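Remarks on the structure that follows.
Every protein chain except one is present and positioned as in the full complex.
Our next item is chain A:
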Amino acid sequence: MKFETPAGINPIDQQKVIGQPASRLEGPLKTTGTAPYAYEYHQAAPNPAYGYVVGAAIAKGQIRRIDRRKAQAAPGVLAIVTAADVGQLPPGKFYADRLLAGPAVDHYHQAVAVVVAETFEQARAAAALLKVTYTQTKGAFDLTAAKDTAIVPKQGEFGGAPQTKVGDFEGAFAAAPVQLDATYTTPDQTHAMMEPHATMAHWQGDKLTCWCSVQQLNWGARDLGTILGIPQENIRLISAYIGGGFGGKGTALSDLVMASLAARAAGRPVKVALTRPQIFNNTTHRPATIQRIRLGATPDGILTAIGHESWSGNLPGGRTEAATASTKLLYAGANRFTELRLAVLNLAEGNAMRAPGEATGMMALEIAMDELAEKLHMDPIALRIKNDTQVDPEKPERPFSTRKLVECLQTGADRFGWSKRVATPGSVRDGQWLIGVGVAAAIRGAPITTSAARVRLNRDGIVTVETDMTDIGTGSYTIIGQTAAEMLGVGLDRVVVKLGDSAFPQSPGSGGQWGAASSTSGVYAACLKLREAVAKALGLNPAETQFANGQVLAGKRSYALGDAAKAAELVAEDTMTYGTLAKQYAQDTFGAHFVEVGVHRYTHEIRVRRMLAVCHAGRILNPKTARSQVIGAMTMGVGAALLEELVVDKQVGFFVNHDLAGYEVPVHADIPHQEVILLEDLDPTMSPMKAKGIGELGLVGVAAAVANAVYNATGVRVRHYPITLDKLLGKVNLT
């Protein structure tokens, strides 16, 4: 099915199942520990051995020699694989990083070898006996130092144009009566998902099956095929459950590659999991940025010039952190300039992490708006409302499909009690705590893309959905089940959802906030086909056939749904594809974040006291799972604001705090109260589902809202994340 014109009324609009707060279908499996993750498939392949990855001990240089004699002789060792055994492997298509070092080492903890043994403990012990000697060469690890070498990169597949210009930014900024020119920095961040990267690889002849933890399975199979030099068709990836990814498990990473190589060398299935300390430097992360923002405005708060430049670094061939993405779309303003610059850094690869670019850029832009509002003596909400736009500011002929940013801000202001805010910083106290409130807008693209599904109906009326979509803890199983239930007029208890197998029809997987909208639309298309097949099997006219309450109805005739499959199971498969609506309309999701913080008068510890998000994100397929996505994202935003920083050791060239004791993410005690309001929205330009993603929107702007609240509490403007107490010490007026 090709979706080319805005959707009309369709079965989804009934919202008998869709739009209802169904609990997660797989919830009981997870709470009872019976949902198997990649490393936990104990029976799926016979007699698995264990691989342990050895990471490079240097950041840049060459492997001079690998002495494997002691390791080889260690108890239980079955195989050792290095680049000397398998040659240099190319990178896959999505990641630039080579997943096996040798002879060159490109970054710290890049995989140098995998040691395979009968048990995990034997493999780890033997790995420690592998003697690798290196020739170290000088690397670049400091973004500030490398900034001047950064270039404007070519436009990549994601992230949009690296440079945009509308009108005369420089002239308008110079002439603006009120100006803001400030530089902000965001640090490297890691995804810190619960489940580590893990794979069990099993070869049968030239066919490879991997139980793994990969968000986009068909990218994974494609990239693994490229890296190993085997046809993608020979690879089957299974990721039925994923313990979090946040963009850090997009496609093939070293666990997948090293497990595959290890299993081939050992002639047995092999399990490989990266250890927690390896994940930080071996896999990908959200890259640090330096961002300069210049805003020019009239005295009454109309933006006349918007300039946003961002610098980031990466391995050669790596992507740019597209921190200017939101700035292109969020506010009106006749004269505009955005630019991304990319330097070479010899750290692990920078790549996608939840709302890549947008979360990063909005950490800066939404502080800048707060600063400008103060200069204008305006309420920061009023400033944002004044500069709202209903068209793409860079292409005014292109309207937003739906955009209720103003309503998000106003609804949130009412609910949060924004009118009680005291604009003068440092004015409000509660015991030993200085209290402040902050606000930020949120915007996140709503991409939707080709997605396929297969739907089966059996004689008992059970509907089974199959697609290679993944559920990374988001609720994919549930919303896909709800879609099929709605389409076929049955309850959710009559639907079985099978996900996470690359042998199933292709979806775009989980990422880019496209998964929910895309995969349910693919299921919609397949269900339409199944409805036709049901009508046909029952001898009914498809156009007149209704599906409700487990019954198929046409005129006065009625059948149980399963009757259609009495003779044989009915199977329908279809792919939803798209026309040009995304070009005609700017399709985005919007929100507003409100945060109250307390800053301890003496220690300057910062604690969030309450948070509110208002979201406008298309049809909400399931308010319970949507809310869970948003509160999780808000939590991540608190981490970005106050805690999270991969600290670069600029001498050695690596992320030093590479475990969860050193890299702090919020714990329960950091998150006291969160509220989410989901505004009604049906976007017929998206798909028949009229839905958009929401999982990344919930993060965008949160950190800036926290930063603005800290300013309101203390009068200290911190422009360098994370906002830690040492950045406030000595600056807070305690009188």
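The criterion applied here is as follows: a contact is a pair of C-beta atoms (placed from the backbone, for glycine too) under 8 Å apart; a residue touches a chain by one contact, two chains touch by 3 or more; residues count from 1.
One rule holds for everything that comes next: contacts and distances are computed from a predicted model.
The chain that is not shown carries the UniProt protein name "Xanthine dehydrogenase family protein subunit M", picked from "Xanthine dehydrogenase family protein subunit M", "Transporter permease", "Elongation factor P" or "Iron-sulfur cluster assembly protein SufD". Among A:110, A:657, A:674 or A:714, only A:657 touches the chain left out of the display.
Contact with the chain that does not appear here is found for just one residue of A:135, A:432 or A:733, A:432.
One of A:1, A:44 or A:57 touches the chain omitted from the figure, and that residue is A:57.
For chain A, the residues touching the absent chain in the complete assembly are 57-58, 75, 121, 124-125, 128, 277, 432, 600-605, 607, 642-643, 647, 649, 651-652, 656-659, 661-662, 664, 666-670, 722, 724-726, 729-730.
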